[in-house]
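Only one protein chain is missing from this complex, and each of the others stays in its spot.
Our next item is chain A:
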Amino acid sequence: MPRPRAIDCDLHPAVTGFAALAPHLEPYWRDSVEDRGMEALESASYPPNAPITARADWRPAGGRAGATLAQLRTEALDRFGADIGILNCLFPVQLPFSEDMSAAFARALNDWVRAEWLDRDPRLRASIVLPMASPEHAVEEIERLAPDRRFVQGMILAMGEVPAGRRTFWPVYAALERHGLPLAIHAGSAYRHPVTSVGWPSWYLEDYAAHQQGFQSTLASLVTEGVFAKFPGLRVVLLESGVSWLPPFLWRLTKTWKGVRFEVPWVDRPPAEIVRDHVRLTVQPFDAPDDPDLVRRLLDHLRSDELLLWASDWPHWQFDGDAVAPPGLPADLLPRIMVDNPLATYARLREEGVPS
């Protein structure tokens, strides 16, 4: 396999509505959506007109950002030189309270990604969007799609119904580990709870910033519940998580662990080490000042060159022009982030031949 120029690990194809999903919905659910008059699902995480949801120059007149393969090619893949791109669809199938509805929508969404995107550009790979309201359904979806090697991970949102480390989800993690699929955790919420731990925020700014707390709590749950002790082969990829919060959070987690580790004896080494061995993060957003010295110091605090994965977060508005690389990232680190680290993280990207 020739070395790719870059691997974009976080791309968001947009579903324009249930009309687009309809061919992939099972007949009962297709008619049910029509009966109910459901046109789309919109999550408060990415309101269509919020600035973060799409860059201004990626909003077509009369169309929706991120909605077509042509947009993806010209705006991201070709423009930023990615030979492989991973699609993480955020159509919020996590929102319905019905486990059956949520799982049916997830199946349709994953089939839509396969038919409308993966089948039409050999550079593309995708997440299996997991309906975590029911771990049984999530496992079924992994088993259904894992044989297609273009699905390279399973994806959940940072904030679900209960903390992600709980044992009720372990069959899902066992299935992912068995198939060599990382667990991707994307910013977002199923909105079962306020997105902050102190109650509902008033503004979008609070909501978006709060996702960092969600990532922290989810990461702490995975570590303390022993997911990485139970599934040592499991890798976790944080998507659109931001990066700069991680070192101080790990300092706190590790410091406190020293004094209460007897509560969680399966956490038998410092949480910071466990996270460094198992967890990866995409670089958009990075959430650091532009000062290269500060960025370098922050990277030192990560204490590893292996943690970061290249991502444009297309079509979300994280940067202008072609500045995919966060300002201040050392040039010699870029090849690792763009190619080596994604290849090390995703076993399926290392496979020979064209997947099908």
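In this text, a contact is a pair of C-beta atoms (placed from the backbone, for glycine too) under 8 Å apart; a residue touches a chain by one contact, two chains touch by 3 or more; residues count from 1.
Basically, contacts and distances are computed from a predicted model.
Asker: Looking at UniProt, which of "Thiosulfate reductase PhsA", "ABC transporter substrate-binding protein", "Glycolate oxidase" or "Ferredoxin" names the chain that isn't shown?
Answerer: Answer from the UniProt record of the missing subunit chain: "Ferredoxin".
Asker: Quick one: say which of A:Phe97, A:Trp251 or A:Trp266 touches the chain that got left out.
Answerer: A:Trp266
Asker: Can you say which of A:Glu141, A:Glu225 or A:Glu240 touches the chain missing from this structure?
Answerer: A:Glu225
Asker: Considering the whole complex, which of A:Phe169, A:Tyr208, A:Trp257 or A:Tyr346 touches the chain not shown?
Answerer: Result: among the candidates, A:Trp257 touches the missing chain.
Asker: Counting contacts across the full complex, list the positions on chain A that touch the omitted chain.
Answerer: 167, 225-227, 229-230, 257-262, 265-266, 268, 270
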